[in-house]
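Below is the structure I would like to discuss, written out as structure tokens.
Every protein chain but one is kept in place in this view of the complex.
For clarity, chains are labelled A, B and C in written order, and residue numbers in each chain start from 1.
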Amino acid sequence: MTMAAETSKNLALAKAINESLRKALESDPKVLIMGEDVGKLGGVFRVTDGLQKDFGEERVIDTPLAESGIVGTAIGLALRGYRPVVEIQFDGFVFPAYDQIVTQLAKMHARALGKIKLPIVIRIPYGGGIGAVEHHSESPEALFAHVAGLKVVSPSNASDAYWMMQQAIQSDDPVIFFEPKRRYWDKAEVNFEAIPGPLHKARVVREGTDLTLAAYGPMVKLCLEVAGVAAEEGRSLEVLDLRSVSPLDFDSVQTSVEKTRRLVVVHEAPVFFGSGAEIAARITERCFYHLEAPVLRVGGYHAPYPPARLEEEYLPSLDRVLDAVDRSLAY
Amino acid sequence: MTMAAETSKNLALAKAINESLRKALESDPKVLIMGEDVGKLGGVFRVTDGLQKDFGEERVIDTPLAESGIVGTAIGLALRGYRPVVEIQFDGFVFPAYDQIVTQLAKMHARALGKIKLPIVIRIPYGGGIGAVEHHSESPEALFAHVAGLKVVSPSNASDAYWMMQQAIQSDDPVIFFEPKRRYWDKAEVNFEAIPGPLHKARVVREGTDLTLAAYGPMVKLCLEVAGVAAEEGRSLEVLDLRSVSPLDFDSVQTSVEKTRRLVVVHEAPVFFGSGAEIAARITERCFYHLEAPVLRVGGYHAPYPPARLEEEYLPSLDRVLDAVDRSLAY
Amino acid sequence: MTVESTAARKPRRSAGSKTGTTRTTAQSADAPAADASATAAKRTTTKRAAAVKKPAAKPATETVTAGADPDLVQLLTPAGERVKNAAYDPYVAALTPEDLRGLYRDMVLTRRFDAEATALQRQGELGLWASLLGQEAAQIGSGRATRPDDYVFPTYREHGVAWCRDVDPTNLLGMFRGVNNGGWDPNSNNFHLYTIVIGSQTLHATGYAMGVAKDGADSAVIAYFGDGASSQGDVAESFTFASVYNAPVVFFCQNNQWAISEPTERQTRVPLYQRAQGYGFPGVRVDGNDVLAVLAVTKWALERARSGEGPTLVEAFTYRMGDHTTSDDASRYRHDDERVAWEAKDPIARLRAYLESSNHAEEGFFAELEAESESLGRRVREAVRAMPDPDPLAMFEHTYADGHALVDEERAQFAAYQASFTDVEGA
Partner (left out) sequence: MTVESTAARKPRRSAGSKTGTTRTTAQSADAPAADASATAAKRTTTKRAAAVKKPAAKPATETVTAGADPDLVQLLTPAGERVKNAAYDPYVAALTPEDLRGLYRDMVLTRRFDAEATALQRQGELGLWASLLGQEAAQIGSGRATRPDDYVFPTYREHGVAWCRDVDPTNLLGMFRGVNNGGWDPNSNNFHLYTIVIGSQTLHATGYAMGVAKDGADSAVIAYFGDGASSQGDVAESFTFASVYNAPVVFFCQNNQWAISEPTERQTRVPLYQRAQGYGFPGVRVDGNDVLAVLAVTKWALERARSGEGPTLVEAFTYRMGDHTTSDDASRYRHDDERVAWEAKDPIARLRAYLESSNHAEEGFFAELEAESESLGRRVREAVRAMPDPDPLAMFEHTYADGHALVDEERAQFAAYQASFTDVEGA
């Protein structure tokens, strides 16, 4: 291991993933990195920076420009015993691969009655807030969570990014790994020795008593900011980092809501048919007599992701989440 | 019109769609039918039976075996002023076209700031209950409803099938038209002169006072059966045929739930991230003080659609819906 | 430089519809004859047109036409005469009479199995069956060309290939009966699961082959697909990946002339084997009803793969003698005389003629095989009828390898729900 002596390090989220991939390449010769521009360029976000140089073109593979081909050949490589970690360059470009992901990757293990495994990680930088052009800012996680056979996770910070990637690569199931691209440059301490917990377990990142804010990926930081502002106004918000969208750790949400009796779910994806709907439906069922207010949802609107100059209006913001908190507390 | 003299006719659902397509081909020279085997064969379900014979190969087009190509060229034809009605042979085969549907069809009108229109209908025979092999029984409607720019509808009976198809073809927006394939052979009276109502409006198909059952497509018939059985047990269930999944007629659901105070949503698609989640979340928000019980959902499980010999266990059944009714009423 | 198309040119605004006219216009005077493949296109089309129109009574004439086609690799004429072919003879030179009888036996038993499955569907024991009738030579020839360490990616119709891979035929029936979605262990025979989403397995095969190359193994991979599948983007992408990574994969296209109701002209206007060239690897068309030719060409292609020469496209020119599946009714879209004409090229009759004329098999062999066929049919019938319905809880199994909280929750709920009936019934 390149960082043998170091127990922990302050890393940007993108760099933490890079270190995690490096670790995986070092420890398991079957791990491969595949995608467009992941080689010399190191990916458009430099997440794979330096890996081809150190592990060669046989393990860090620049692919033809064809997402279905990338996922489809990754499936074949997995059948041969490899553990491909595939990069989709941006959220909006995963759709050409959607058929391979939904009809093949998700279902092949079940189709074979468990006799073959598909240990494939699909990395997708997702979400907005970086002022990009169309198709570079979307949050399609609900379109994967609805599909049985896939696991869907999204880290919110560098430490989770490092460890959840380790766990995703070790998982024998296909994992869709949504990377919060606007947090790529946010730094945090990464401890290389202490696993922060199971891959699919939510985490209370701020304790509170009046209302629960549940989020994952890029929206966790926003929710923490909201909780800070609310605290100044005398309100105690609990913030839950869900970390995993499928499976979703409803137990942790339930525990929190039984305490706070109010829940607001925040994600960038459109509200309609989004993660918030599933959380609201299930938590309302589980906590029907606890809830003082309906579960409220803050997310994108039912419109294509807008041009960059409007994205601040489209995305959940401090004010919009606070507004939902106010509305919930008003019940 | 071929049936000039007739005001109404008793038709199987598949035949009603056939008549509706015929009517559209007759009244608008820009309407085209496209898909695999839609020509001489008349489609694997005979929904386009006889249309190529009567309207020619230029208007009823057998396409190469490539769903992305079918939808992609339909978009081009729409840009040229045509109104393509595209057939996807089975639910599970829409995914190769998913990219064209999600990134192009859904967004192009907005991308052009309204300056071009995409009047395309995508017909998808969907759902299970016909004892078919893999990929022939799925219900992927949630994967389309989450995507802004698409409209998603599903008729439950021959009359709606006829009229909703007329309305979908006349719509200037892309419409994903989910046809309940296991109801293709169910007959009903179709009145060719009286439009039964707007495309996206739900309909109360049985009035009741104790609980609302909301469904669409193939599950409406089941819910009516459930209501019949429940009536014998002295329970008055209201059954709502939602008809449209996007937009979803929440107003009608709300009106019903304000009366009955209980709601069970039934669909074949997996519950997790399914339509029921969105309905539960929004109706709970709208009717928080009216609901006596949490909104319950009956649907498929979080597993790939099972082999045919297990589908009756997987799909909502009379007993499973009754069980949910009992659970709701127990609150 | 201009690469001339081999397709027929036809003024777009000529009277009548364009669709489906390739067959008749392929001989039009303005078609370029820039290279051999142009002639190929024309000749093939002519042959097919002829096949449609000619009564079936004259297999001999038909034979001569087919045998004379320079673009079709053929080692046995439809009448069962051995044709010399310098390039491909070496690949069958070592075949003993016993080997030849083996191929014959494979085809006969495969056909018998297939017929039994069709019958079982009619009896309601299977929900559906996709018959390989007519494609026995394409499948046995190619299947027997593989080595045990090679890996096979089938579509849903490769029952003959499965046979060659020693997959128990009853295993194939589970998905058609509706008791599973495949379910055999792909690794026990290096025979992947049937894949229903058209074309997707060609990418799996390519990826697998990339892995073989990475491992430094000298195995090869073979991906089966149909003429219809050739239009899918996934197949094109698999050509690109295979070519760019020089993957040891053979793309084996069974052009059985139909994709359900659509003739091959709905997928391409030039012969399919030519598709490979523009991706940088060779394409060959072989008589798919000639088991020797298929064996030879596939062996050649697999050896290319093994020796690092990369992918090959083999187009086996054959015919789907039956309906697309038992749900289909081919009489709605194709003329019976087309089928009748192809009967004259039957792969089994052809090899039998050769075995007999060359004295490679005695009457006893055929009689014994007849008996073996019947017992196979019986075994299959019994096995299918004995196949139990799966336990309902099986639908929750194997969704994930490492488990998933929601699946656990739903399984438990379902079990409790089921138990509630037992209670009631038990009460």
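Assorted remarks:
As a convention for this text, contacts are C-beta pairs under 8 Å (C-beta built on N, C-alpha and C of every residue); 3 or more make two chains touch, one makes a residue touch a chain.
No experiment lies behind these values; they were computed from the predicted model shown.
Among the displayed chains, contact with the absent chain in the complete complex occurs for A, B, C. Of B:40, B:136, B:181 or B:200, it is B:200 that touches the chain left out of the display. For the options C:144, C:177, C:192 or C:275, the residue in contact with the chain missing from this view is C:275.
Here the missing chain is touched by one residue of B:6, B:26 or B:172, and it is B:172. Contact with the chain that does not appear here is found for just one residue of B:137, B:157, B:246 or B:275, B:246. Touching the chain that is not shown, out of A:62, A:87, A:179 or A:241: A:62 (per the contact rule at the top). Residues touching the missing chain, restricted to chain A, are 36-37, 39-42, 44, 56-58, 61-66, 68-69, 92-93, 95-96, 131-135, 272, 301-304, 306-310, 313-314, 319-320, 323 (touch as defined at the top).
Against the chain not shown here, chain C presents residues 1-7, 9-14, 18-19, 36-37, 40, 70-73, 87, 213, 216, 218, 231-237, 240, 243-246, 248, 265-270, 273-285, 307-310. For chain B, the residues touching the absent chain in the complete assembly are 58, 63-64, 66, 68-69, 71-82, 99-100, 103-104, 107-117, 148-149, 151, 171-173, 200, 246-251.
One rule holds in what follows: only the chains that are shown with their structure count from here on.
Ranked by how far their CA centres sit from the centre of chain B, the chains are topped by C. Chain C has its Cα centroid 36 Å from the Cα centroid of chain B.
Centre-to-centre separation between chain A and chain C, using Cα means, comes to 42 Å. Contact of a single residue of chain C with at least two other chains is seen at positions 180-182, 197, 233-234, 399, 404, 406-407.
In chain B, 92, 95-96, 134-135, 272, 301-304 are the positions where the chain touches two or more neighbouring chains simultaneously.
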